[in-house]
Structure formats: C-alpha cells, structure tokens
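First comes the structure, then the notes that go with it.
Every protein chain but one is kept in place in this view of the complex.
Right after this comes chain A.
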Amino acid sequence: MGCLTVEVALGLKSGALNASPSSGTYQLCVNLNKGHKEEFKDLFKFTQLICARARTGTWGSKSFALVDIATIPLNSCIKEGKKNASKLWRLMESVHVYREGNLTGFDLSEMLVLIFSGGIGKGESCLAHKALTFLFPNSQDLSPYDESIVHDSFHQLIQEQSQRAEAESLELQEWPPRDKGGGSQLHGAPQEYSSATLRILANMPSRTIGRSRGAIISQYYNQTVKLRRKNSRPLLRDMSRSARPSIRQYDLEFDLTPREEEEKRSLLVEELQGLTITQRNHMLQNMPLSLTEKRCLRQDIYIRRGRQRCYQISQTQLYCCSHLKYHCIIAFRSLWYGLLSGLYALKPWRYSLKQISGQFGSSVLSYFLFLKTLVSFNILLLLLLLPFIVAVQVAFPPTSESSNFQSFTGLELFTGGGPFTHTVMYYGYYSNFTLNQPCSSHQSSDHCPANAVHLPYNMPLAYLFTIGFSFFITCITLVYSMSRSFGKSYRVGSTLGVHAITVFCSWDYNVTQKWASRLQHDNIRTQLKELLAEWQLKQYPRSVCGRLRQMTVLFLVWLLSLASVLGCAIAVYSFSEFMHENHEIRTETISEKLQEARLLVLPLIVCIINLVVPYFYNVLAICEQHDSPVLEVYVAICRNLILKMVILGLLCYHWMGRKVKSLEDQCWETFVGQELYRFMVMDFIFTLVDTLFGELVWRLISEKLKRDRKPEFDVARNVLELIYGQTLTWLGVLFSPLLPVIQVLKLLFLFYIKKISLMANCQAPRKPWRASHMTTIFITLLCFPSFLGAAIFLSYAIWQVRPSRNCGPFRTLDTIYEAGKVWIRRLEEASPSVTWFTWIHQNLVENTFFIFLMSIVLLVAIYFNIQVVKGQRKVICLLKEHINNEGEDKIFLINKIHSIYEKKAVHQ
C-alpha cells in the first residue's frame, strides 16, 4: 500500500517537476485559472507531459499505471461535470483554503500542490515547500495548519486510488528472484538495502536499458510512437475517447519474457512502417541492436508492407526474370566494388595516418592532420592563383627588358635571386597592361588580325582581384572550420568531470601495437595519479608561503621569457639595420656571390632564434612546475607564439618602412618576395636540422647511455612551426604568387620526414592531450594571429604603400588599390549602361557610412548571439537544479521503498 503511495507520488511529482517556466506547463497552470474553454485539451497535454516525463526519466513502469489511475479521474471529473469524482472534488474543496476563487473552475495548480505535498511524508516537507513557493511565488508563508490539511486530504486520495488499483488487480507483481552481487552500497546513503529493494532497483528501466534487448526495443518503440505523434497528431478533442492515446501503452519494460518481447517487436515493426523512409532508416541506424536483429526488423517491415501494397505489381515482374536479373546485378555490383576499393586506396596518406595513430595515438595524429589541412589550404590558394595569374602571364610573356642572363650557381636555390628574379615567381615580372588585346597601344599595331576572337585580360585587375578573392575564400574557410571545431569541442555550460572523462574516454582504440598500448597504460596511470594528486591539492590548498614562492617563480620566469623576446627583437632589429646600412656602403667592394650570401644572414639569424629560444622556454617550464600539464602546454604555446609574432611584426616593419624607401629605383616588391622565399627555405632547412639533431642524435645519445628514454614528439612546437611557415606564405602571396607551391612542396617533404623520424626516434608524448581541444586551438591560432596578421599586412601594402615605379603590374599607379578605381572609371566611360555598378561602388564601397552601418549590424548580431548563449546558460542552470532535485527525490523514494519492504519482511 505504502509503496503505491510512493509510486503515485513519484510519477506525478516527476511530471510536476517539469513544470518549469521553460516547459510551458507553468504557463498552462496560469491559463487554466483564467478561462476554462481550453481546459480539456490542456489537461490532456498535461497528462501527456507527465507521462512523457516519466517515460524518459528513470522511473519504474508501475508508477505509470498508477499515474494513469490518478489522472484519468481528474479528466473525467472535468468532463462529466464532476459526477464520477465527487470524492475527489471534496478533496479539492478542502484544500481550496489556499486560494480564493470560484469553485466551479478547476484549479490545476492546487492539484499540483496536493500531489507535491502528498508525496512527502509529514515530517519531510522540504520539497513540498519548495514546490509551493515555486507555484505561488507571491504568497505568504504557509501555515502548518494548512499543510496538514493538504497532507490528510492527499492521503485520503491515495487510499481511494489504491483501493481502485487493487480492485483492478494492479497489485505489484512479484519480482522473479534475481541475485545481484556488488554495488549494493548506495552513494550518499550508507545503509545496506535488502535484496528485495535491490531487485526493484535492478529492474528500473534505467538499468535494464543497458542490459536487455527487450528494453531497447521497447524504448525505441516509445520513441517511434512519439515521432509519429509529432508528425500527424489530430486534435485530441476531435478524437473519440477510446481512440485517445492511453497512457498504459507507454510503459517501460523490465526484463521481458520472450513472448512479451515478441509482442513489443511486432509493435515496433508496425510503428516503423508508419514512418517515412528517412526517418525509419535514421531510427534503425541509431538502434543499438545487432546487425542480424536490425536486418530481421527491416525485412519484417518490408514483408508486411509488401503484403499490403506491392504484391500485385512486383510478383509478376520479378518471377519471370529473377535469376538472370540477380546474376546480372551481382556481377555488376562486384565489379563496382572492385572499382570502389581501388578508389579507397587512393585516399591520400590513409595508411600512414593509420600507422601513426596506431603507434602514437591521436595527439600526434593531430599534428599530421593539421599538416594535411595546411596542404589543402595552400592547394586552394594555388587553384585560384595558378590559372588566373600565373598561367595567363606564362602564356603572354612580357617583352623582356633585362635579358642579361645570370649564371646559375646553386646558391640561388636558397636566396631565390639571380635567374629567378625575372620569372613568374615574383611580382616584378607581371605586366601592367591588358593582355591579349587585339589592337592595344602597347603592342605594335601593324598585326591586328580582324576576325580572331580575343578576350582581353586586364592583368593588374586580375592580380588584385585574384589575390583578394583567394584571401576572402581562405578567410571564410578558416572561420567556418574554426566555428565547427569550437562547436565540437566546447559545449555551452558544460561542467568538468575530469576523472570520469579520463576513465571513460582516454583509451585510444586506434592503437594497435603492443608497446604502444603498454605506453598508453603508463600514460593513463600517470595521468590518473596526477589528477588525484591535483584533486587532493585542491582539497588541501597550499600554504601561503608555498603559494608566494610559486608566484615569485612564475613572475620571474615570465619576466625572463619576455626579456628574451625583447632581446631577440632588439637583436633582429639592430642586425637588420646594420645590414641595411652596410649594404648601401659596401655594395661595390665585394663579389656578387658574397652579396648573395649576405642576403641569407638575416633569415639565418631569425631561424636560429626560432630554433634555440623554444628550448630555452622548455628549460624555464621545468623550473616553473605547473600543477596541470595542460596549463604547461598552453603556456609554452603562448610564449612561442609571442616570440614568433614579435619577430615577424618587426620584419614586416623593416620591409615596409625601410626597404620600400631605399629600393625605390629597384623593385622592392620582388625583394620582399625573395626575402620571404629565403625565410621559408631557411625555416625548412632548420626544421630538418632540428629533426636530425633534436630527435636522431638525441636518440643515439640516449641509446649509448642505455637509458630507456627516447625523445618525445613535441606537438605544440611543431605545430607552431607549421603556423609560422604558413604565415610566411600568406605574407608573401602578393609579392610572389608561386610561394604556395613552395609551401606545398615543403609540407609534403615535411610529412614524410617527420613521419620517418617519428617512427624511428620518438616515443609518444607523456603529457595528457585533449586532441580535439588542441585542434581547435591550432585552427584558432592559424586564424587569429597568423591569418589576420597577414591580412593586415597585405591590406596595408595594397592601400597605403606606393608600388615601385619600374616593375610589376601596378607600376603606373599610386597605390595597388587604384587599379580597381581606374577600372571602374574606365568602365563608366566605356559603357554608360553599367552605371549601377559604379553607383554601387561609390555609395557602398567608398562610402564610410555604409561600412559603419554594416559594422553596427554585425555588432547587433553578435550581441544577440551572446544573449542567446547567456539564456542557454541560464536554462542549463535551471535544468541542473532540476536534476539535483530529482536526485534527492530518488534517494528519498528508494529509502521509502526500502522501509516498506523492511516492514513487509517484519510482518511476515
């Protein structure tokens, strides 16, 4: 009996808990007070809501039948003019002391109060009080007198209902004996539960779902029912009473008997037939059943459907030509599969990537995947640049002015100068007129074939637009992939559950090597130990003295690292200054070859700094002794990034400020392009050197010393090097359109070299890596300092800097951007019919007001998004509170069930 009380309370209460402002039920309560016309429908909705809640929640199935009993009288009470439920009505009257109002209306919120307070015993009314204050936020404190009335009346109600339940022989059935071993001690509830209670707990749907096939089938049956209802639900009041969805069919199953399971299965098949094909496929795909069962289900669906529909048609068609047809189909299919497996093998680097992930896990894999992404970015750039700029220029070579052929010494491969200077590699080579013009003023006008088809090609314009467009596309792809990876790895309002996540998700199933798996065991063990130590540290925080010491160390280390950045910057700056002045003084006195070689000194120094300083930072990080290894990685990335960006910024300043002025008579754009080429080649060489010495030699030494300690593959540093190289490419695209080709070649080489070195020399990193977070960070770094910096640099070069007078496509203009303006002016002169275009240009592009407006719109959109996220956070907080409440409820109810069974045991 008491158990029934609990169960009714439980079913209704969990429904009522749903009555938050977000679910709309609260609204419903308010509505009900206002008018009574929509009552029937709304009340049904409410009952459904309760049921849905209990169905998806973690409560026992028997509670449902009782919810059914408890709520149906309410319906009939309204519907049939309160004839059948006069007793219930009396109860309502007795609690009406809470609110003044007319008794003809049915006050649902009062009913809720009843239900709430009834579920809790007299002494344990905290939840009831919570519910009351929730429902009546403005009411004064309730007197204990009122509360006791509520309790009494509710118990009366329960008694009546349970009598009815007995009459309908809905007695709780005897559970089949089932022994359950461990896990008997409940968390937060110290006492041991009796085996009877445990049996009930074991049969709760929350537990059967992880175990029995019947429960899975039944759960998915419920889901399909819900889906179908959502698709086509007639208004409830239009249906006859018997056709209304009964709550009983929703109930969740325990471990089913085979017969029951079969029944459920056929129900599921019927439900699945009612869905559309895509929905059905999706549903079947998501079912955690075995393949055989899925296939049987699917065949059942089609067989039954076939009986209904297409037997008349298909039978005759298929029987006459079946064998031949099937053989043809099979032959064709196997041919097709052969072809497909060939295609599969073509997927680039599939095997290499599998090998890497098999031996080193997903963190090292993320480096190689990032490398692959960079290759695809560069290929994207090339796809635009090659056909629209380079190929056209190659097809129409400019009349060579400086045909003094320089000898090729081999050094030019590193400097990018010499014979390469006047090629499509660099900006200076490109012509500044319309190519392929039939009778252009630039070419001699005597051969001007009349009827040949000519497509004029304005080179400066093409140059400007292609570069602009490729940057735009890159920007969009970057932002898109960044947002996607952010969406994947960061959820709004997610809390940390480090221990659980580490235990559940840290094993990398990709790993296929014995030694790699042993290593992974070690890593996970260290990680778990570290986590526990960290946790204990948090429980018992460090002493003031210790914290002070740590702060001092941190401060000193940061000071040192920033000072080193400053020192490097000053060194690079003064050296470039020195080289610059020297260059002007002593150009004549030294041989040409030496001059070439001198150009390499600056990149060399920068690369040495880039190579050595990160090691210095690593030493500093050892002194720091960060608590969490993740923080250590972030700090290392941050420092390296500061260093690289400062140096690159300085170099940009050096090129744009100084070189532009001093090289006015020559082609400064080509010079900058060559500089970037040199930096890139040097960077590549140094990466090779680093791989060789940092990894190979280190391994040899450690092998000599018989220490079982291979060097680790430092993902963060390597990725930063990739980002650095990509920044160089983006910086140089304007001045050297073929730079992405070099970058692609470099990356391809790097892939294989790094892979070989990794396989031979390295061991998997011991630091815990959250690979997807790291990928997000890598993409963000690629977007923010790197791409944005390059874009700013290029915009400055396009809008502000005067192009050199005697080379390149923009040699006659004041700025590169003027090419566009000139074109528009010409367009206006040539054909007045396109005035709308010039209008757009004048009013939308040139006008600051429009840009201002656009940015305001953007800001507003961002603001709205932020607000939405805030709202979601609030909702998440609310839901979390609900979950906590339900947890409390569950403990309470389990205790209740336990005490009831205890009593039963005593009686017997």
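By definition in this document, a contact is a pair of C-beta atoms (placed from the backbone, for glycine too) under 8 Å apart; a residue touches a chain by one contact, two chains touch by 3 or more; residues count from 1.
Just so it is clear, contacts and distances are computed from a predicted model.
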| item | value |
| --- | --- |
| Identity of the absent chain, which is to be given by its UniProt protein name, from "Sedlin", "General transcription and DNA repair factor IIH", "RNA helicase" or "Calcium and integrin-binding protein 1" | "Calcium and integrin-binding protein 1" |
| Listed residues A:Leu380, A:Leu411 or A:Ile524, member touching the removed chain | A:Ile524 |
| Options A:Leu383, A:Leu413, A:Ile501 or A:Leu548, residue touching the unrepresented chain | A:Ile501 |
| Of A:Leu413, A:Val479, A:Leu532 or A:Leu878, the one touching the omitted chain in the full complex | A:Leu532 |
| Residues of chain A (touch criterion as defined above) contacting the omitted chain | 58, 180-183, 185-189, 201-202, 206-212, 277-278, 281-282, 284-286, 288, 290-292, 294-295, 298-299, 302-303, 306, 310-311, 314-315, 318-319, 322-323, 326, 329-330, 333-334, 337, 340-341, 343-344, 354, 357, 362, 488-489, 491, 494-495, 497-501, 503-514, 516-518, 521-522, 524-525, 528-529, 532, 535-536, 770-773, 883, 886-887, 890-891, 894 |
